[in-house]
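Note that this complex is displayed minus one protein chain, with the remaining chains in position.
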Amino acid sequence: MGKGLIRLKLVFEKRDPVPVSYRVASPVLAVLLALVLGAIFLAASGFSPLGVYLEMYRGAFGDWYGVSETLVTAIPLALCGMGIALAGRMLLWNVGAEGQFHMGAWAAAWVALSMPDAPAWKVLPLMVLAGVAAGAAWALLAAVPRAYVGVSEIITTLMLNYVAINWIEYLVHGPWRDPASLNFPLSAPFSDAARLPMFGYTRIHWGLVFAIIAAIVIDLTLGRTKWGYEVKIIGESPRAARYAGMSIERNIIITMAVTGALAGLAGMAEVSAIAGRMTRQLSPGYGYSAIIVAWLAKLNPYGVLLVSALFGGLLVGGYSAQFLGVSAASVNMLQGLMLFCVLATEALGRYRLRIVPAAGSDGDSDADRQGARADG
Amino acid sequence: MGTAENAVEIRNVTKRFPGVVASNGANLCVRRGEIHALLGENGAGKSTLMNMLTGLIRPDSGEILINGERVSMRSPADAIALGIGMVHQHFRLVQTFTVAENITLGMPTPRFRLDMAPIEREVSEFSARYGLEVNPRAKVWQLSVGEQQRVEIIKMLYRGVRVLILDEPTAVLTPNEVKELFDTMRRMAAAGETLIFISHKLDEVMSISDRVTVLRAGKDVFTADTASTNVRELASKMVGRELAPPPERPRGVFGRPVLEVDGLKALGDRGEMALKGLSLTVREGEIHGIAGVAGNGQRELAETITGLRRALEGKVVINGKDYTNRRPRAIIEAGVSHIPEDRLGMGLAGNLPLTDNAIMKDYREDEIGPGMVIDSGRATAWTRDLVSRFQVKAPTLRTPVRLLSGGNSQKLLLAREATHDHNVVVAVHPTRGLDVGATEAVHDVLLAQRSSGVGILLISEDLEELIVLCDRISVMFEGKIIGSLEREDVDIDRIGLMMAGIDPQGAAHGKGADQVEAGV
Partner (left out) sequence: MSSSKKLLVFITVLVALAGLVRLNGQSYAAEEKFKVGWIYIGHPGDAGWTLAHDEGRKYMEKQLPWVESIYVEAVPETSDAERMMTELARKGCKIIFATSFGYMDYVQNVAKRFPDVYFEHCSGFKTADNVATYFGRIYEPRYLSGIVAGSMTKSNIIGYVGAFPIPEVVRGINAFALGVKSVNPNAKVKVVWTNTWYDPATEKEAAKAALDAGADVIAQHQDTPAPMQAAAERGKYGVSYNSPMSKFAPNAVLTGPVWNWGPYYVSRVQAAKDGTWTSGDYWGGLKDGIVDLAPYGPMVPENVKKLVETKKTEILAGKFHPFAGPIKDNKGVVRVPAGTTMTDAQLLSFDWFVENVEGTLPN
């Protein structure tokens, strides 16, 4: 029976709690690892890694224009990510921010197009309201079945994205098509009053203020209110929450409505400030990237602000790398590599690899000795 | 060396776990071709013994003989190679696979090419031989619980198992399925297979087994041919220990009923009828104990009373008002405190600090914060008060409660439930897993509650605890109260019998009643 054999095996052990030193070191390690792997890839493709990295950095953070553009990209990421993070606190996976973003943009555009002569003080608040309401309503379409029948919100929110995007496609190709634009798939442009103001010469718009306010409000609400307390308990242990008399259904509805509202607000800001009319391509996938943002930020609202700025920088800087001749596909790979490293070290940080004797073999010799005694 | 006619012989095995002796010189001798029942209360050491027999754990000392040969097993695979397999209470099947796929799953052969036809043929053969009716091409999720159990049995037979251990196989079955299972078991035994049947249910033991061994406190205390013993003897061997009579105490002053349950019916997690028309009453200043072997609906009872589980029929009346199927919050506000069985899974949120856990029932009150706000200063003060009054030992109030000892986390839970404005307590296994000191602390709290006029429903498996604390003990069996005794009339033998499903004063309950009567 395998006498004298020492069997070893590798096991993953959960670290509990994860040491602080590792939590600090892991993102740094992750970025370093990504940079090194990326450098190997770039060097193999005949580029100077340092040059590419510097160009990416220059594009994203190198001057005020880069920083401002990074922030412009960060705004929709932050607003969507904030909502996703909030839902994540309750273990709800909102992968529908993209759709909620589009519905928010749609509703805001509808207000803007229906009142072309209204002054800004009238039309802009209405656009915000409409965007928020439409985003929330879109999220509720998934939240209600999730709360009362247990339909997975991951599937429903995802499917609703396609519905929303196709709805926009339909509108700009059909009823909303602007005859003045030669039947191209564009709505009529908004009036100047319906354009969310930008700051100075940059394209940074009021969406940034919305995002910061949202972060503060969410942080205060989660930390200081009874509702935030319920969200915390539900996220930690739904059974305990139910036991304590909390209504999980109600909280799913509220949380999903808020998460959708934030994505809808992002859509409103983007269509009003950046696009200025409804077009068929408003988002290069902000709602999806925001999922990564939310989880990298560990679901913390201020963390979402910070990570979206970094993520925005990664996206903005990626385009700049092309000026050195790096192809878009290579840039995408590089960006993917960085995210992968961050996520992987994050996940691995919760475990450690150890070599241990295989189960039972330590007790083996004991038993054999006893067996020998018994035989003797 | 062992006798070859014994399929399994366990000699004097001991197994210690930190703080517990799970097996303490236990013996078991199972003859080839017999159905051997293994009886014992929870914690008597049945699972430890069976885990040793199936290679999951290794004894600290003692020996195991299979077919007369001393063996040393290090994994279930080793056990199966020796012809020993177990059908667990919770099936280990892949729901989306077919029956035949599940049966071959994990087998070393065939390695690469999987030809299902011969496997399906073999499965049909087993089915026919032992009456294990099941379609080898059906997906497991399409099968009933009984059919899934058959798949587990065939899985073992397919692996060449000749000694089959069935761990409480009837717990999940309908009466008809039980009949079919017993029929299969008899046919297998007749064909020379050996079966070890683990059960709490004395009537079933009497009707199916050839021989029976009773375990208590990690030791075998009794072995006999089933025909030569009877339910009464087995029950007394099982409960066995000499229990001191309840300590003298003045008869309590019981007020009006605070909790009345009437004809309650509810489903268990697996859709079986867990409560079958249960009725009971708890009065002010009374501790009403519920004894019974775990799995007879105790958890479901507590959950249905507290609004966590839907009642299909019947009524739950709290302080004279009907609260059937109201939300948990309404029931909390009606004055019901709940000490759940699953301390860290339900009663507390393990990853959160003491403060968050301490305010879980009272966070809506102004004491914690005005209006919609939670005042962290008040929450901390609240927690500090609970911790000091109930002597909870914790490094800081920010420590996650999962890092507290069992006793301290239970004290925190108890402190919270006792502080919340209430006059009913539903306590489920409140001292399970606690050391002597913590157990005493819990008992003191419950008695103090009783003195202050709270009505307590105490569900416990620990008879000593019930006898010491309760003003009245009811025994729960298969979703019903089978009988009740006042404190003055407590008779340990009667309780033991009732726990096994037999009310000596009335008719026997459950299945196989006729045989049992004959046996008695």
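The first chain written gets the first letter, and so on, giving A and B; residue counts start at 1 in each chain.
The rule is simple: a contact is a pair of C-beta atoms (placed from the backbone, for glycine too) under 8 Å apart; a residue touches a chain by one contact, two chains touch by 3 or more.
Note that the coordinates shown come from a computational prediction; the quantities given were computed from them, not determined experimentally.
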Among shown chains, those touching the left-out chain = A
Sole residue of A:36, A:50 or A:91 that reaches the chain not shown, by the stated touch rule | A:50
Touching the hidden chain, out of A:148, A:199 or A:323, is A:323
Mind listing the subunit A residues that contact the chain we can't see here?
-> 23-24, 26-28, 31-32, 50-51, 53-55, 57-59, 61, 65, 69, 72-73, 169-170, 173-175, 179, 181-185, 189, 201, 203, 270, 274-277, 279-284, 296-298, 300, 302-303, 306-307, 310, 315-316, 319-320, 322-324, 327-329, 342
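Simple rule for what comes next: only the chains that are shown with their structure count from here on.
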Whole-Å distance, C-alpha centre of subunit A to that of subunit B, is 44
Sites on subunit A touched by subunit B in the complex | 1-2, 224-229, 232-233, 236-237, 239-247, 359-361, 363-364, 367-368, 370-371, 374
Can you list the residues on subunit B that touch subunit A in the complex?
-> 58-59, 61, 63, 70, 72, 74-75, 78, 306, 308, 327-333, 338, 340, 342, 345-352, 356, 359-361, 363-364, 369, 372-374, 376
